[in-house]
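I have a structure here, written as structure tokens, and I will follow up with some questions on it.
In this view, the complex is presented without one of its protein chains, the others remaining in place.
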Amino acid sequence: MKSLITRRKSLLVAASAALALSLSACGGGSTTTPPVASASFEAGTTMQKLNEAQKITIGTKFDQPLFGQKGLDGKPVGFDVEMGKAIAAKLGIPEDKIEWVETVSQNRESFIEQGRVDLVIATYTINDARKEKVAFAGPYYEAGQALLVNKDDNSITKPEDVTGKKVCSVTGSTPAKTIAEKYNAEVVPAATYTACLEPLRNKQVVAVTTDNVILAGYVDKEPDAFKLASDETFTKEPYGIGLKKDDTVFRNWINDQLEEFAKDDTYKKAWEATAGKVIKTVPELPTIDRY
Amino acid sequence: MDAVIASLPQYWDGFLRTLYLSVISGIIALLVGTLLAAMRVSPVAALRGFSMFYVEVARNTPLTIIFFFAAIVLPRLGVRFEQFEVAAIIALSSYTAAFIAEAVRSGVNSVPVGQAEAARSVGMTFTQVLGFIVLPQAVRTVIPPLINILIALVKNSSVAGAFFVLELFGYGRQLSNDYGNQVLWILLGVAFFYLLITVPLGLLAHFVERKVAIAR
Partner (left out) sequence: MTSVLYDVPGPKARLYSLLGSAAGILIILGILAIAVVTLAQQGIFDADRWEIFYGPMAPDVWSLIGQGILSTLAAAAVAAVIAFPLGIALCLLRISLIPWIRIPTQVVLEFLRGMPVVLMMLFVLLVFATGQFQAVVVGLVLYNAAIFAEILRAGIQSLPKGQREAGLAIGLRSFQSRMSIEFPQAVRRMLPSLIAQLVVLLKDTSLGYIVGYEELLRKIQIMADFLGPDFLFPAFFVGAAIYILINLTVSRIAIMIERRGSKKAAGGMASAIKTVDLEVNVPGTDKK
């Protein structure tokens, strides 16, 4: 009983700490923010336009722990958000001039096409179908699909183990499609990934599936309740930065910046401040796909 | 357009599940709603009070919250179900029952007082008056509003798509992600299948309404 109470206490403490963190980030005291460059760009490029406007709109997820999650103060935090800040800084735009817009899985392409956002950094997997409508810089990270199971469940170690069983995922997401079509699991659709945790806890589903980094966030929050079925992933999800399809100059420029972030430790710092709290190994920047 | 044709199996599956949710919830809601209406006019104060309280709260709670309660809070209370459809049916029928109770009650009130007085004067008890005289007459005026409530139920079942049940709306979301470039057609397809249920019901309501009006 005592340990239960302390666990809960520690949770509360963790929550307050997270809050304090987000508050301090709001106050501008964040250590991860790179210095704003006083860059100048060739006239007519997107970089020059954004730099001149001193404003950039970035679409991100608001419900993905470690990558893009909205804090209590209304500002998103996570690795995607740090990437956005770093790119904005290279454009000479300070952090408080970034407008964050929530993009959900279904509206990312249309938001880019209609110019509602300048960039989408939202655990956005690069694939050929999407490349028909938008362009991708990066990948800046390679995730993979994994399974989250109850701590005491050792019967599931690989995706084949969930064939014919109930697996929860977000309605219409790519992981839901994969687990249903490739492994014949029965998909239980939910509005958000966090909503999936309840049926898992109650053993109404055997697993929750999505990208490993997102699931790691849940394991981090409740290590006594959940675990990853395996450290192996069964798909490759290269995350890219989405932008207008024909803007090759901007795409190449972002790719250059990403390589620079890897060299000057911006990438490492961004990781350590966010996802690195759970996944200790700092990933290598994947080879940029300059198509 | 071809995306819609390619997805017909999914549409059909979703359509059947929407129909299933609506029919089962509709039957339960009709029974519970009538019972609530009877409680509302009964001599026992506690029954009246309970019915009033239930109807008032259920009608003023957003359906999304009721779904959240049925699908996420109830399992925590130990009410576990294998099929998530059960949670959806609980949510839909407990919400709809309140509206049905209100409709039936106003139907009861629309029956001329003389009917009940006559029945009572020949010595019928409360249950007999209600069961043999008042409710059968109330049904006529009540049917059009009841059909409208059932139409609303079919449409409300779409909320289940966000709470672990893959019905028409859930498939709509899934398909619109699969075919990102044909969202318009995909969603119009979903709309078509909903109309396939709601429009005939609406026509039926109009028809019954006209018939009742003539009979009066």
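We just call them A and B in the order they show up, numbering each chain from 1.
The rule is simple: a residue touches a chain if its C-beta (ideal position, glycine included) is under 8 Å from a C-beta of that chain, and two chains touch if they have at least 3 such contacts.
Since the model is a prediction, treat every value here as computed from it, not as a measurement.
Which of A:Thr45, A:Thr192 or A:Thr235 touches the hidden chain is settled by the complete complex: it is A:Thr192. By the touch criterion stated above, the residues of chain B touching the omitted chain are 41-47, 49-50, 56-57, 59-65, 68-69, 72-73, 76-78, 108-109, 111, 113, 116-117, 120, 125-126, 129-130, 134, 151, 155-156, 158-159, 161-162, 169, 172-173, 176, 183-184, 187, 190-191, 194-195, 198-199, 202.
With the whole complex as reference, residues 4-5, 8-9, 11-12, 14-16, 18-19, 23, 62-63, 65, 69-74, 101-102, 104, 106-107, 110-111, 113-114, 116, 191-192, 194-195, 197-198, 221-222 of chain A touch the missing chain.
Operating definition for what follows: only the chains that are shown with their structure count from here on.
The geometric centre of chain A is 40 Å away from that of chain B, both derived from CA atoms. Within the complex, the chain A residues that touch chain B are 105-106, 109-110, 129-130, 132-133, 168, 171-174, 176-177, 187-191, 195, 198-199, 202-204. If you check the complex, the residues on chain B that touch chain A are 71-72, 75-76, 80-82, 84, 161-166, 170, 173-178, 180-181, 183.
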